[in-house]
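Complex shown without one protein chain; remaining protein chains in place.
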Amino acid sequence: MCLAIPGKIVDVVKGTPTLGTVEVGGVRRKVDLGLLQDNMPAPGDWVLIHVGFAMSKISEEDALDQMRTLAMLGEAEQAMQEVRGYGLDESPPQKT
Amino acid sequence: MRFVDEFRDPEIIQKTAEEIRRLVDPARHYRFMEVCGGHTHAIYRFGLKDVLPSNIELIHGPGCPVCVLPMGRIDDGLSISKDPNVMFTAFGDMMRVPGTQGSPLEHKAGGADVRIVYSPSDALKLARSHPEKHVMFFAIGFETTAPSTALTLMRAKAEGIRNFSVFCNHVTIIPAIRAILDSPDMRLDAFIGPGHVSTVIGCRPYEWIAVNEHKPIVVSGFEPLDLLQSIVMILLQLRAGEARVENQYKRVVPWEGNKAALRAMAEVFELRPYFEWRGLGFISQSALRLRDAYAEWDAERRFAVPGVRVTDPRAAQCGEVLKGVLKPAQCKLFGHECTPEHPIGALMVSTEGSCAAYHNYEHRKELVKSIQSAA
Partner (left out) sequence: MAHGAGGKASRKLVEGLIVPILSGQAPPSLGDAAHVQFNGASLAITTDGFVVKPLQFPGGSIGELAVNGTMNDLAVSGARGQALVVTFVLEEGLPTPVLEAEVRAMAEAAGRAGVSIVGGDTKVVEHGKADKMYITTTGIGAPLPGITVDPASVLPGDKVIVSGPIGDHGITILLARGDLDFEADLTSDTRCVLPLVEMLAATAGPGIRWMRDPTRGGVATSLNELARDCGLSIALEEELIPTRDTVRGACELLGLDPLHIANEGQFLAVVAPEYAQTALSALHAVPGGEGARLIGEVREQPAAAVLVTTRYGGSRIIDMLVGDPLPRIC
């Protein structure tokens, strides 16, 4: 289950319910912000949308962090191979 | 598309796939279950099985709310739609699911007022704009969707909208995972946890899986890089002999969940003592119903429903496929009597059901491979 898509809040209309207009690649829809009442998003924030309700605020910081971790994948291993390749307990260094 | 395209970057996907190949023990056969139907759909849509090593087997779990809904419940909902004053509303996912007398779309073709809605709030809107009709919302979904139904009911009550009711089939994920782990045929190494359910319930509810069952569970997002990264995280835990709950989907899932959503659910819903899950049988404390304070908006109380139990044909092996014991192609009816055009079991009706997903995305590839290897 659970088709939920990131969308950008472009405006917020306070009321009962508080609605926000979200935009996803140029498509706009009003979504109910009631589930985020403890931490109301503001225009410019990104939220996860599911069945016309905002479920969660998306953390740009965590997203960037994740991309950084993924980009580093294999680099740690490469560094290790390089170090092993120096063959410090053998004779001349071999670079891989 | 922001927060989507980055996680579909082909180069980083390839790198992550290489990392997975580096991490697997070639002598070992891994079995990971993705609980959530959305993950099943993503795995097929992005062709992720093609980039994983052959000794990682992904088992599709029971997290498909359409698949686990017994036919009798669909019959009950549709019996209400026979009343000419009733407007039957539901998500698109439900529209082709057959009851014993046909699907919602077939009922529509027969003259019933059946409409697709994208949101429960759209169903409420229809009630506001059609005072001459009674709008019934056939609610399905796990904890991801239940809070939205709850909020909608709170609004209906606050506004005094009386021509609206909900036929509630919301189910909860933890009992489903328990049923999987209790199944004697089950052998799993780890779980890929449901990302969107977890935005509501958080990550704590999975701790018993790590502590009591000693299996890693990584709560995962739905983009290719999310799923692949989750597999990396599982492999690292297995290599270190660990079993922990981890949150791969940090950018969206708060460890403590969404308190406002949980409050809304608690206000409107209570647990049913037991509920029948298609393919899994009766499970206690696994589904929601409306509290007495919302009785007036409870379709099951406002309308008389037949409440008949409908059992699946014995030949249909939906239960075993749902539990991941059998692969779709191993069910005797798969591809013959049971196809997406004439589904016998719900796993073939819902596009995220294992059987439909396998049939639509995979089946012919596998047939070709077996023809080629036999040649």
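Each chain carries a letter (A and B) given by its place in the written order, and its residues are counted from 1.
By definition in this document, a contact is a pair of C-beta atoms (placed from the backbone, for glycine too) under 8 Å apart; a residue touches a chain by one contact, two chains touch by 3 or more.
Since the model is a prediction, treat every value here as computed from it, not as a measurement.
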Touching residue (missing chain; options B:G47, B:P131 or B:P273): B:G47
Touch residues of chain B, complete complex, unshown partner: 1, 4, 10-11, 13-14, 17, 37-38, 41, 44-51, 64-66, 91-93, 95-96, 105-106, 109, 115-119, 122, 141, 145, 224, 340-341, 350-352, 360-365, 367-368, 372
Under the stated touch rule, tell me which residues of chain A contact the chain that is not displayed. 1-3, 5, 24-30, 49-52
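Everything that follows uses one rule, which is that only the chains that are shown with their structure count from here on.
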Find the geometric centre of each of chain A and chain B from their Cα atoms only, then give the gap between the two centres in Å, rounded to an integer. 23
Note which residues of chain B are touching chain A in the complex, please. 1-4, 6, 12, 15-16, 18-19, 22, 36-38, 63-65, 91, 118-122, 141-142, 144-145, 147-148, 151, 155, 158, 194-197, 199-200, 222, 225, 229, 232, 248, 250-254, 258-261, 264, 352
So in the complex, which bits of chain A are touching chain B? 1-6, 8, 16-17, 24-25, 32, 34-38, 46, 48, 50-53, 55-56, 58-60, 62-63, 65-67, 69-71, 73-74, 77
